[in-house]
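What follows is an incomplete set of chains from the complex, kept in their original frame.
A and B label the chains in the order they appear, each numbered from 1.
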Amino acid sequence: MISHLLSVDSLTRDHVDHLMRVAARMEPIAQRRQVTRVLEGAVLGNLFFEASTRTRVSFNAAFCRLGGSVCDTTGFTFSSMAKGESLYDTSRVMSGYCDAIVMRHPELGSVAEFAAATNVPVINGGDGPGEHPSQALLDFYTIDKEFTRLGKKLAGAHVLMTGDLKFGRTVHSLIKLLSLYAPLRITLVAPPGLEMPSHLVDLVTSRGHRVEQRDSLAQDYADVDVVYTTRIQKERFTAEMSEGFSLSRDFTVDRAFLDRRCGRDTLVMHPLPRDSRPDANDLDVDLNGDPRLAIFRQTDNGIPVRMAIFATLLEVDELIEQDLRPVRWFVPARVGVDDREL
Amino acid sequence: MISHLLSVDSLTRDHVDHLMRVAARMEPIAQRRQVTRVLEGAVLGNLFFEASTRTRVSFNAAFCRLGGSVCDTTGFTFSSMAKGESLYDTSRVMSGYCDAIVMRHPELGSVAEFAAATNVPVINGGDGPGEHPSQALLDFYTIDKEFTRLGKKLAGAHVLMTGDLKFGRTVHSLIKLLSLYAPLRITLVAPPGLEMPSHLVDLVTSRGHRVEQRDSLAQDYADVDVVYTTRIQKERFTAEMSEGFSLSRDFTVDRAFLDRRCGRDTLVMHPLPRDSRPDANDLDVDLNGDPRLAIFRQTDNGIPVRMAIFATLLEVDELIEQDLRPVRWFVPARVGVDDREL
């Protein structure tokens, strides 16, 4: 298998299939019906040099659910890097302390540079405009699981991606993952200046998928199976760019769009966080409670998928089934199942 | 039992009695004579969106002592809320990762809003000027335990509350808890403008307690059983208010006040932190080492009380006794017992 998880580019279809199978085996633990202690004694270095609650806690909880311990580091100013330490030194030092490392860093390529200096598994938790492969894997796992629930097949499915397709690293990673599978129909809808980079369009097309690009949501998408929407990545813009671009109300996915333009079981996905401020024109809150809104099923799926990543990199994926015990504490009836949306 | 712990308002006397009984059963663990692993595999989300060392570490340690793992989040700027995420979204996401959530947030009502969006137990660790119910419970537990030690009874006891009674949320919560029990005599001493809100005085009076309000400590309180003092809550004031109010030296509880005005076994309590800067006129440090000073017994009691809250919400309060082992490491002779004050 793989030794680090730095980019979806290094994943073959076999890798993805394996991770999906292991993630499915993690469900009883993620849904808190069972516990395992297979990583007892192992230490994760969870190094976040950029703000993140969601992703950091998700990796942390996933490692804990395998029985391991976590050392968290948040924020650049608390880092010895502020004293001029190189990524090489930080990496060598941390790999003497930890058995696996998750790293988020604002600079493109920084996580790969970090991984090159260590011999423990490194997972890219986001390197600025670069990659965020665990997000793409949980998105893919969600599509797969939802399709199974709905009796649909991935082959021939129609996926619509909309919003900021230029700077949204999650759509870049997801489209690459999807392109490994049976021919799909992919529609890309972005305002001028925020289109999907052409090299990605070319890649997906060259792999036999049918790609269509549009600049408006104002038409019918009745046969779309998945609407994947992203917010404007303002933190990736330079100052001038920030002036130039914004998502107009026309790009907002809301209940009216879904009811009027899409099918009855079209799924709505989003990498989160969703900007709920009125002028953000991000995914509308009027879909909260609607079973088509799969965004919290996505984050729920982050736990089994990240457990699968750790279990695979640390080679305990085959051991877990020998180390399962029932949960002893109270678990709400529908934890691990979305009781609001299903 | 209860499903969240958001406010003392939702607690009946039966709830409080139950939590006190469970807390007493936790003492061998809190005093490190025994260990339990009953929450092995469970994850606590410890979300502090406002500065706190004491309370955060207390919840964290209590969950660890039950065998669980903790994901900490401190400070607003490291949160995805800074990107416009709503409390609803944060709540739904976190409840997919964690089995229980403690939340402190500067805005009144925010924790209840958060709890409404989740199906895992949520504990209010303080919502600005609102509630801090675990503090009231540990204060009540301390009074109960100290009275037992001193051979006193709660019925007919005389409790004096002084300092900032207007903005001090801990005295608001404590007075409500106390009012559930046998008739008490409660004396409230505050400078003009910082008096206990009248709706709370009315509530306590309507439950049959005898309440007296004064504006000076300069008289005899020989029959007072407990002096509960609070500092000025400057962080809750607006800019102009901060000018207007301060606690003068007359409101300082110190050794001279206790020796001259109070009885030989009057207890002194304080929610901490205590402001030790000279101009703060907070509880005086000249009482350090005096057995009447119960403030560190209060914080020590935070561990069994918070363990009782977790054990009750997660329904393992009956299981713990089947899962106890002796501690193997060195424990100083008087850990868990206050060797300076008793």
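Just so we're on the same page, a residue touches a chain if its C-beta (ideal position, glycine included) is under 8 Å from a C-beta of that chain, and two chains touch if they have at least 3 such contacts.
From a predicted model like this one, the values you see are computed outputs, not experimental measurements.
Here 2 identical chains are displayed in place, and the whole complex they belong to in this file is assembled from 3 copies in total.
Throughout what follows, only the chains that are shown with their structure count from here on.
Centroids built from CA atoms put subunit B at 39 Å from subunit A. Remark: subunit B residues 38-43, 45, 47, 69, 71-73, 77-86, 88-90, 92-99, 119-120, 313-316, 319 touch subunit A in the complex.
The residues of subunit A lying in touch with subunit B in their complex are 29, 32, 35-37, 51-54, 56-58, 60-61, 64-65, 67, 69-70, 72, 74-75, 235, 272-277, 280, 282, 285, 288, 296, 299-300, 302-303, 327-332, 334-336, 339-340.
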